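Of the protein chains in this complex, one is absent; all others appear in place.
Naming follows writing order (A, B, C and D), and every chain is counted from residue 1.
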Amino acid sequence: MSFLPVVLALLAGAYLVAVLEGWVSTGRFRPAGPILSGLALLGQESLVPRTPDRIFFEAGPVLLLTSALLASAVLPLGPGVVIVDLATGALFVNAALVYVMVALVMSGWGPDAAYAMVGGFRFLGQLVGYSMPIVMVIAAVAMRAESLATTEVVESQAALWNALYQPVGFVVFMAAAMALCFLPPFDLPTAPGELAGGVVAEYTGWRLAVLRLARAVLVVTVAAAVTVFFLGGWHGPVLPPWAWSAVKTLAVAAGMLAAGRYVPRVREEHLLAWWWKLGIPLALLNIFVVGIMLVTVGG
Amino acid sequence: MISGPREARPSWLRRLVARAAARELAAFVVPGPEVARARGIDPGAAGLAIADTPRHASVLVVVGELPEGLRRAAAVAYAQMPRPRAVFAVGAENVSPLPGPDVSAALGQEDLEEGVVRLREMFAEGAFHPNAPEFDVPAIRSRTGYVCPMHPEVVREEPGQCPRCGMDLVPREAAAGEHGEGDGERDHEEAPSGEHGHAEHGAHDDMDHGGMGFMSMVEMTRDLPRSSDGLQMEWVEVPFGPLFPGLPAGLALTFTLDGDTVAEAEAERGIEGWAPLEGLSGPAETFADRLSGLDPLSPVAYRLLASRALENAAGVAPDERTGLARVGALERERAASHLNWLAGFGRLLGYSWLEERAGELQLALLWSAGPEEVARLAGEAGELARRVEWTPLLRRRLGGIGTLPAGAEASGPVARAGGSAADARRDEEAYRRLGFEPVVLRGNDALSRLRVRLAEIEQSLDLVSRAGSVSTPVVAPGGGSSGTGAATVETPRGLATLNLILEGGAVVAFEIGTPSARHLKLVKPVSEQREVADALVGIASLDLSPWEVVR
Amino acid sequence: MLLQALFAGFFGMAAVWFGVVVFRTSSMVRSALALLFSMTAVGAMFLAMEAEFLGVLQIMMMATEMAIMAIFMVMYMMDPGGLGQMDMSHQKRAAQAAGVLGALVAIGVALLTSWGPAANAAPGAAEQTRLLGIELMERSMLIFETAGVTILTAMIAATAAAIERRRR
Amino acid sequence: MITLLVALIIGALLFGIGLYGALSQTNLVMIMMGVELMLGGAMVNLVAFWRFLHPEVYAGQVFVLVVMTVMALEMAVGFGVGTARFRARGSVEMEEARELKG
Partner (left out) sequence: MAGEAGGCRSSGVLGVSALHQYALLFGMVLATVGFVLCLAVIARSLAATKEEGAKDVPAASGELSPEPVWVRYHVRYYGYALLFLAFDMEMAYMYPWAVVYRELGLVALLEMGVFLAILFLGLLYGWSQGALRRQ
């Protein structure tokens, strides 16, 4: 039963991501930061606005956490070290992560507050942008692996990582992954300076703690997905497989967190236009190139 | 005990939580981080995380004396913070209606840091307390009004049904001072309700349409204004200020949003209770001090303005050395002010590196001892400017945003980014001697304004090192003289003018013209029909200082 | 087998319950998201019936599609928050009768027909996806290409109807 | 076998609810929701038939894909038309549309 080790690894990863995020955003490295802030939030009042859609307001953070956890359930940490090895794992990752959007729309609509509402609908637009390219890129990965199972996707990269085999797909996937985690520069739904917190603005206390935990889990999950789909998963010399997975996942997560510091937020208008006018054609091009390479050169 | 503890008896778990909370203080800074930086303090460096919304803060940090309007806004923000919460006053005596400050400190980084330590102790001790006083002041009292979901203009005191469509009225919050404008509205006779009550009325009826079971959407939407794509949605008024993280504090901005697009913008208001002009008149000796307190974001410029006007009235001219020292002081402030703007702009753009770096440089510049140190900072500022210039996505983000209509009245960097060489410094002897030429760019958008300011930071720092002094300008002695005086100063935001009448050593009347008062009129053209983020970027690129908007 | 029936029944009831919520709430967004979760539950039923690819696909597709439905609900419906508690239905009785009748007839058919022996095992999920792919590429190739043309038609129709070409 | 019956009953219930919704709602978008539910019921039936009667015939699964496509396309076209109507009339109420025509 690899349930426990994977969940523990995931939580450890989320913890490290939270530490990293604190380091990146405040410049101070505080290993105990997430625990302290979790405790502090637990001791805070958790306010509920006056006329909310109470169900949505409560369900948003839970759904966000659930969808991130479910997506991580099919991502292998090592050969056989996976919670469920679904035959349609690659598709399942997507299916679970779509509910991130549902969760944010719920939290945006729930409190009947303007900033949150704008944020929620912005993320729905963001999904309309990134979701098609991400799915197409994963289709190209599946073409090479001849399977949708994540373990077989990793096995297919034993000789050559997908990041090198299909670099265009890798770039599109990385961008989409950051958009999916609403990390800067794609943090349109939460946009601190523009919407004063956006969808998370009305959450306080333990509900905010759940949201922050969910966000950290989401970042780890998506980084792990990048590792599995493009960076050869557990493959690597010397170190044991789980260590390679962990190292790659953390490196990807750190890269995603750090990159957003040095660029301004993307405009919503551009975001959509770029995904549709550049992202989708590139993803299609990627499929064709991979298709031709598979027929001619082989996997 | 802190002023906003949670109501519970301390237990081991609560003590643990309180200790954690004391380590994790998040601050909502009032008026705003930019005012804190301009006053030379940095709450972030003191260990307080800066929160974007009062909901995510546990400490309300008040920096400097606040005018009444902002104190009221601060009280609302404080009321919306989750407990445990506390008030930390930095250089502020009067914080009412907020509860008396838990910790007070003088304006200064060391005092601030020492205050944070005390605050942490108080939090660890008193985050939970068996009797927590309720925070209830008139400023935060709201009464519940009842509005029709379809007809926002229908506002009633009592629950009931809308006279126009018969829908149940829904409760909404209204501030205590506000009066429902629909209170006196005439009541319509309710038409007998029926399953298909609308069928007889058709589209010809006017507002007397009373079918309850079913109502006509056609009528509901007919009078609404149309968006650019021809769809008629409902508009909502949303406040984006006075305490909004991405904009200068005190700017009471109200957007009427059509979805996420700004249909109308309203910002023609100064800060309530700030700088009554009568209070500024008085003895000439201290007039410059008083005027320099007008705008916390550029005190030196206003001190200089007052000095010049007084000298002009008294008929004395400053010597060359004073002139140069004034150039140094004003240019240092210009560079610091632009860096401060840059930090705030970085916050709005979500460009955290820029926010931090510009803030650091601004504080270093403010604390700098003399021209040598300024010269060292000039190198770092140049480095910053180059990094910003090469930032990916920045051009796409700013280009074409915030363009001004032709003939818009502007001055300062806003005008110079639009291709005009308007700069009062060109006419000044001291500047001419230093070989000053204004930075002029074409573009007339947020990007060109950013570039002008970046170039001006370098230029100003260069001028400082050539002027060789950064001492604050000497106040001219009033000396019991009389006369009228006029002066102009190119402040960091643009041209400020002052005309005053001096009688027997006292300023009896004066008239002041400030750049932000003029630029406030530009808020509408740069923001309307723009997406929210673009509108905010356009407004922020004007670098308004609501403090200067005197009435 | 029992586990399968329990799963199918549980998610089926969830689907039905959310389906009922769709027409019982006056909040448009709730209505759209209830439909979303109803469809998700239907997807979970597919999983219970071991149609893994279809189930996961349904769970993924319907989430985005119903969320987009929520967009249009919020855009075009008055009082999308449902604060006014207004009733937006007509001919309720007849509709109820038709709904109950339709369901009863279908249930009757389901119960009375002898369906013959049920297959007690389905192919594995990986095999299913593979065979579905081969089916699409070979026997059902025309269906697949026709679907493409239909999608194209729908895209053109939707764009032509909804988008107002801006005069510049 | 029992699962087949469960699925068929659920499918029937979904269909009934959808039918009720499609008939009783006055609004284009809500009517579409009813139709979606009916199609959802149909999909449940299709999958059940595939699984329990002919698991070796993959045309059954293809059929489910086609129904899903139909759902999506119905929505796309429906919303397109809804947008056009809303732009012209400020409403997507079906009743009203009928009434305004006459």
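A few notes on this one:
Convention: contacts are C-beta pairs under 8 Å (C-beta built on N, C-alpha and C of every residue); 3 or more make two chains touch, one makes a residue touch a chain.
For clarity, every value in this text was computed on a predicted model and none was experimentally measured.
Although it is left out of the displayed model, the omitted chain contacts the following shown chains in the full complex: A, B, C, D.
Checked against the full complex, the candidates C:16, C:36, C:68 or C:106 give a single residue touching the omitted chain, namely C:68. Within the whole complex, the absent chain has one touching residue among B:74, B:112, B:265 or B:439, and that is B:74. Panel shows chain B; residues 6-8, 13-14, 17, 53-55, 70, 72-74, 76-77, 79-80, 83, 128, 132, 134-136, 140-142, 147, 149, 152, 170, 172-175, 178, 227-229, 231, 233-244, 258-261, 531 of it touch the chain omitted from the view.
Residues of chain C in touch with the missing chain: 3-4, 7, 44, 47-48, 50, 52-53, 57, 60-61, 64-65, 68, 71-72, 74-81, 83, 119-127, 129-137, 141, 144-145, 147-149, 151-152, 154-156, 158-160, 162-166. Those residues of chain D that touch the chain absent from the view are 55-56, 65, 68-69, 72-73, 75-76, 79-80, 83.
Note that only the chains that are shown with their structure count from here on.
We define each chain's centre as the mean of its Cα atoms; on that basis chain A and chain D are separated by 32 Å.
Each chain gets one centre point, the mean of its Cα atoms, and the points for chain A and chain B are 35 Å apart. Residues of chain C found to touch two or more other chains are 53, 57, 68, 75, 81, 83, 88, 90, 128, 164. Looking at chain A, residues 51, 121 sit in touch with two or more other chains. Those residues of chain B that touch chain A in the complex are listed here as 6, 14, 16-18, 20-21, 23-24, 44, 49, 52-53, 55-56, 58, 80, 82-84, 127-128, 170-173, 236, 238, 244-246, 257, 259-260, 346-354, 356, 391-394, 396-398, 531-534, 536.
Those residues of chain B that touch chain C in the shared complex are 148-150, 167-168, 170, 195-196, 213-215, 217, 220, 228-231, 233. Of all residues in chain D, those touching chain C in their complex are 1-21, 23-30, 32-34, 36-37, 40-41, 43-44, 47-48, 50-56, 58-59, 61-62, 64-66, 68-69, 71-73, 75-77, 79-84, 86-87, 91-92, 95.
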